[in-house]
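Working notes, beginning with the structure itself.
Complex shown without one protein chain; remaining protein chains in place.
Up next, chain A:
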Amino acid sequence: MTMHDFLVNIQKEAAKTRLSPREKSAIRKAVLTAISASPRPLHATSGTFALASIWRSLWLLPRALPASLALVLLVGVGTAFAAEGALPGDFLYPIKISVNEKVLTAVALLPKAKASAETRILERRLEEAAELEARGGLSSEASAELSRRFDEGAERLAETLEQMEERGELGLAVPVLERISVGMASRAAVLGRIAREEPEQGQESSSEGNSKHITAEAKRVSNVAKRLRESLEETLVAEARATAAVPVAAKSQIDSVEARIKHVRSLREKNSARIKDDVAREVEETLRRAEEQTRDARERLEAGDADAVFSRVLESRGETEEAHQQIEAEVRAQALLDKYANRRGGDGREDNAGVLRVELNTKFKNLRPLEAEERESDDIRVRTNDDAHNADGEENEEDDTPEDNNLRRRGRQ
């Protein structure tokens, strides 16, 4: 026998060692699940490391500033600051849009951070509309401008979410989508509520009509985000089932929603002074329903009924989100109304704008720009190293930041 023959014989014999069709198909399914699973651990992606290190070096080497930050230095940090409180029609509003917000998105290198920044920008448009309403009414020009910018912003956000999907970061998208749906819905509620509170005058009733479009748009975005999140969560659940990681996934789902309920409860307590009794009662009812669902979910977990666990968790999350929306809307609306309670009526709008500007300048006079932004700023939240850390795969409770800072601060006013 030649070597060649021997080799052939060996290979023929060895070929008898193979996967059975069932085994091959089982592994194939597991591989398919892993392929469509998300998120892939970002720390395994060398691309993210590169971005994170560029990110950190940006703040260590001032010379390596991106163009947008350079713009801020050009207009002057103080001006950029004062622009933060600007509303459509104000002199500094263009700075707010073209400089400050450009910075927000420019320093967000990764899709998740970008999505957060873009969500924040959409929220700002709604807040501006509400502020204008509270201040004296939303003119049709301002309304048109805000609606236009809102639509553009929503488009950009949709693109970023698509990017996240392409990168397989859909799991990360869940908190982003939650923030979008809660943020949009609560601010739309604020806007609607303030528009209705305006005293009956010819101008104001048209103002309510002016805010209708942007309110409707905000609600639409909120609903889309909510549906996306729900279907995403169902996909993640299905994937957990496929990889037989059900009990672990189920438990962590329950833990996560319980943490959420706790968080929303504490929000309610912190802001109890600013929430009317009837709203507080409604919120409590909603949270009680959510807790019932999670209690039920735990029982089902013990009983080993995974399907029931997941559906209860989804419902509980929905209720919790609703309670969160209610609290946010209430606190924001109340704050705005209080702010302008003394100023509505006869006073010209110029006075209000002037008062606002003085307020801002004194507040931030002695503080270094970045510190001030992180500590005090109502609106801009330049998410810096936070974003890099998020990119390493940590779940960030997004709602813990601008909203809670706002709510906390307004509670103090």
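Keep in mind that, in the parts below, a residue touches a chain if its C-beta (ideal position, glycine included) is under 8 Å from a C-beta of that chain, and two chains touch if they have at least 3 such contacts; residues count from 1.
The definition used in the following text is that contacts and distances are computed from a predicted model.
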Among "ABC transporter", "Quinol oxidase subunit 2", "RNA polymerase sigma factor" or "Glucose/sorbosone dehydrogenase", the UniProt name of the subunit that does not appear here: "RNA polymerase sigma factor"
Even though one chain is not shown, chain A touches it at residues 1-3, 6-7, 9-15, 17-19, 23-24, 27-28, 30-32, 34-36, 40, 44-47, 168
